[in-house]
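Missing here: one protein chain of the complex. Every other protein chain is in place.
Labels run A, B, C and D following the written order; every chain starts at residue 1.
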Amino acid sequence: MRGLSVAVEHRQGAFRLEAAFEAEGGVTALFGRSGSGKTTLINVVGGLLRPERGRVVLDGEMLVDTEARRFVPPHRRRIGYVFQESRLFPHLDVRANLLFGRRLARGTDGISFDDVVDLLGIVPLLARHAAGLSGGERQRVAIGRALLARPRLLLMDEPLAALDVARKAEILPFLERLRDLGIPILYVSHALSEVGRLADRIVVMEDGHVAAAGPVDEVSARLDVAALRSAREAGAILTARVEAHDPGFALTQVVTEAGPLYVPLLERPVGASLRILVSARDVTLSLYPPKGTSALNVLAGHVAEMGAEVAGDPTMEVRLVCGGASLVVRLTRRSLAEMDLHPGTSVYAAVKSVALLD
Amino acid sequence: MRGLSVAVEHRQGAFRLEAAFEAEGGVTALFGRSGSGKTTLINVVGGLLRPERGRVVLDGEMLVDTEARRFVPPHRRRIGYVFQESRLFPHLDVRANLLFGRRLARGTDGISFDDVVDLLGIVPLLARHAAGLSGGERQRVAIGRALLARPRLLLMDEPLAALDVARKAEILPFLERLRDLGIPILYVSHALSEVGRLADRIVVMEDGHVAAAGPVDEVSARLDVAALRSAREAGAILTARVEAHDPGFALTQVVTEAGPLYVPLLERPVGASLRILVSARDVTLSLYPPKGTSALNVLAGHVAEMGAEVAGDPTMEVRLVCGGASLVVRLTRRSLAEMDLHPGTSVYAAVKSVALLD
Amino acid sequence: MTDWLTPDEWAALRLSLLVAATGTLASLPPGIGIAYLLARRRFWGKSMLDMVVHLPLVLPPVVTGYLLLLGFGRRGLFGAWLAEIGIVFSFRWTGAALACAVMGFPLLVRALRLSIEAVDRRLEQAAATLGANPLQVFVRVTLPLILPGVIAGMVLAFAKAMGEFGATITFVSNIPGETQTLPSAIYTLTQIPGGEAGAMRLTLISIIVSMAALLMSELLARGVARRLAA
Amino acid sequence: MTDWLTPDEWAALRLSLLVAATGTLASLPPGIGIAYLLARRRFWGKSMLDMVVHLPLVLPPVVTGYLLLLGFGRRGLFGAWLAEIGIVFSFRWTGAALACAVMGFPLLVRALRLSIEAVDRRLEQAAATLGANPLQVFVRVTLPLILPGVIAGMVLAFAKAMGEFGATITFVSNIPGETQTLPSAIYTLTQIPGGEAGAMRLTLISIIVSMAALLMSELLARGVARRLAA
Partner (left out) sequence: EAPTVFAAASLKNALDDIAGSYAKEGKPAPKVSYAASNTLAKQIEQGAPADLFFSADLDWMDYLAKKDLIQPDTRVSLLANSIVLIAPKDSKAEVKMGPGLDLTAALGTGKLAMGNVEAVPAGKYGKSALEKLGGWAGVKDRIAQAESVRAALLLVSRGEAPLGIVYATDAAADANVKIVATFPAESHPAIVYPVAITKDSRNPDASALLAYLRGPTAKAAFEKQGFTVLNRSATAAQ
């Protein structure tokens, strides 16, 4: 039985963790506000914290079972961990940090050292000591170190928070490749764009418990999860299939259940499937089919659900159904009134091309 | 003479810092990729690093002058510092951490303790020890600690990177208030949205030197600064004046040089001036005036400058001139071709309302 | 209890406690100062200072005691001079405290130095940016962070003082009620026929005292550790 | 040089170096083990163990020597048993090394313990998640991080061994060429009227040796510190 299954309780001072979730292969995002218990939860999975009660099962192996007094120590779990604060070994140089787990791990499979350092852009750092690295450099080395230990599950605690957007954009496809290589990832993040791009499933934490969990497509379109709403970037994730390539404009046409869309040119064969995030703020609604605009992607649909009005917030969310898929749109209440939108109203959703996966 | 003036050179291993910039009151953003020297530069300003050559002048006081062998030690600079890695005192509880500098600072002015802890949402943490805090909690305490020391300049090294979007949204207005209280801030960030919102001036670092510096409005619209381009969120910052309030829809109408815009309801009197970020990806162009759409804000203008095409990148940036102001728009090359845009083409820019300051 | 110990032995116990406590406490401030210098500063003669601090460890205690006698005795270099300002060590309990302080000094300084070197200097920098001058940084950040080292150093110095007699007896002799500490008394008992039982009894007492000090220090250290724990 | 020292004194110097080095090195592994237990584990009898480790500091050296004799002498508890498997301490240099190891043990253990307590356990956790078992974590992370403590502890133990004679002479006596170490020789000279000059000469030599060891340790420590520096 592949996959991770967690159901634990733990008390830490006044904070109480009581969380249960399941995750199969692929990337599971842990999403939630500061202090909601994300780090605590992955510490339990990684074996750094022994929960007071509960079980953790990975690929059918019982890692923690408090009733049976079973607790597999971290070094026998083969679970990689990229910590929120990098935790590089100060007595080793970057290369030795990277190779620390590599040497301990049996086998020769997995990503190659050269690939990792190239991609993370840390080749010039290899001979340096951990102490002199910048914040972002440290975090990149930490990612490499965890990867090179050939983990069977990777825990990542906000690995990209210290990185600039360009660096993030370089590393994300790499993490995608890991996912595709079959290394499941539990990924803590505040950024729904990262989450949407990488994750198959999402677990939303609120105050120590799981507020919502499930496939990203479903959960991300839910208007009732406060943590998502406040993320402002909430959007919907769609599954897409590559339809055609247009190298001239560096575009690829994909087909989703909501309709055809253009995304930046992908190096995937026609017929390959992928997932895309349509961020709520990247959708503009109009009552008539727009023409002569820079919006490349226009989907026809109708209003399915209206989010709650929040006093003082000029915006609200609306869920559309376009074809067989949901989209979330954030628009001002004023526009809503001017356009006289109600459940059932037919609309055209103009999706800004750059908001799609690049 | 108010303001900060820095012109320094320093070598650190293979890395060479050679940077000069000026900053008056308000917020100056330090923007740049990982490893570009942002932390090194503010360490020089804070007095944690003694540069090999150069000068640092704050409000007319010479803090560093290597030629005159002058070096004012950090504790005499009254420069607050929020570190990238929080650096809370592990032997003190949160309250004592917060009050550490407070007690040393003379005077009674400045922000009140209660205000700070309320706003940062750390009231429940006050009696806790620093060790048990979550990543985001630590960072909030660090911000409070620096603020309470009544600094005359505040250095912030990615203070919000570890925070969730909602928490960020709460803290940003607070930092704005500091700016308005007259405490200048040097603010390192990767997020142009934060930068645009807070900063008056921006200094873009590239590989140890200043690639661009100047008022945010000017620099942010420049298409030639690679660091900005790769941030993807590049946009233009506009100065605006409050024109009217519409409490019903929770909107405020403001007037910019580019034309009138709706923004979420502001608690500022009519006539007050403010600044807004129009993110490049939040603008959709059309050749005809759009109608019946959810885009509340439409500005008329013409194409002024076309950015460079980057091989493999389906998008490119275009600078518009609308009235007396510049806007940056990111659109696909395909749209560009379909719309047949050239410098001089008249266009309508639909600005998604939620992309404005909230 | 009173049957357990002769009056002289009682006096020796009291004196030992006084001497060990005084010696340990008095050596703490200079110990911290020197440990700080050795850990943090580079200066001319640093190796020299380091060596001098370690000397009492390297020298046979008798030699240390003899040097103390030469230096701080009534006719000694500093002794004569200090006597003028009213500080007399020779053949007083203060001399025993000085001997214990000197003998324990290397242990104290090393523990402190090790702790100071382990302090995360970024925390001290943070304190400086909050307006703390170097002294305030030391008192409010460094010192609390090295408390485990302070405790360890004091325990070592105290234990050493409870066991020290070679330098003490050489420097201030073995005068009951004045300079006869517990270890000197034990030593004397080992030198006479039939003294073994008495020596063992006093040794036990000295062990009990040190055990108490040790336990107290462990409790203290545990409290400190809890406060610093991650 | 040869004029400087009599053959017996040469022998004493050589022996002192051998004894101090052997004692220090041999006590390192158990020292690390016990320091680790004391720093990290909670177990029944921990205070007891702590006390036993500190005993040689608390007891007058003569008493320690006496106890060693009782335990490891030819007819001692362990001595008789060890003799059967060929390990003999009495009147051998190995006995002197044992005495030095025991006397330096509390100093070594304290320094190690202090360092172990200062190690950031989050780094050890990180190593565990990378697949290192507890032993590997210790060898590859903890040990390198406590190197400053190892060096400090060894310096203390070595210096102590260079100065120790009370326990040594009581345990294994003072046989020139076999158990007469430098401090024993110095001690003997201090007991002879007019022996001061000779004692001072030997003391100087012992200082020079320790100074060399100290300098070497400082260089080592500086190297280590540079590697760990921020």
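As a convention for this text, a residue touches a chain if its C-beta (ideal position, glycine included) is under 8 Å from a C-beta of that chain, and two chains touch if they have at least 3 such contacts.
Nothing here was measured: the structure is a model prediction, and the numbers come from that model.
Annotation: of C:Pro30, C:Pro144 or C:Pro176, C:Pro176 touches the absent chain (contact as defined above). Mapped onto subunit D, the footprint of the missing chain covers residues 62, 66, 69-70, 73-76, 90-91, 165-166, 169-170, 172-175, 179-180, 184, 187-193, 195.
Residue positions on subunit C in contact with the hidden chain: 62, 66, 69-70, 73-76, 90-91, 169-170, 173-180, 184, 187-195, in rising order.
Quick note on the criterion: only the chains that are shown with their structure count from here on.
Fewest steps needed to get from subunit B to subunit C, stepping only to touching chains, is 1. Chain geometry summary: the mean Cα position of subunit A and that of subunit D are 56 Å apart.
In subunit C, 122, 230 are the positions where the chain touches two or more neighbouring chains simultaneously. Within subunit A, contacts with two or more other chains are made by residues 85. Taken as a graph of touching chains, this assembly forms a single closed ring in which every chain touches exactly two others. Applying the touch criterion to all chain pairs gives A-B, A-D, B-C, C-D. Those residues of subunit A whose C-beta lies close enough to touch subunit B in the complex are 12-14, 32-35, 39, 84-85, 124, 128, 132, 134-137, 140, 157-158, 161-167, 169, 190-191, 227, 230-233, 246, 249-251, 262, 264-265, 281-282, 284-288, 290-296, 312-315, 329-337, 339, 350, 352-355, 358. Contacts from subunit D toward subunit A in the complex involve residues 122-123, 125-134, 136-137, 140-141, 144-145, 147, 227-230. Residue ranges on subunit A touching subunit D, taken from their complex, read 46-48, 73-81, 83, 85, 87, 89-92, 100-101, 104-105, 129, 131, 145-146, 149, 155.
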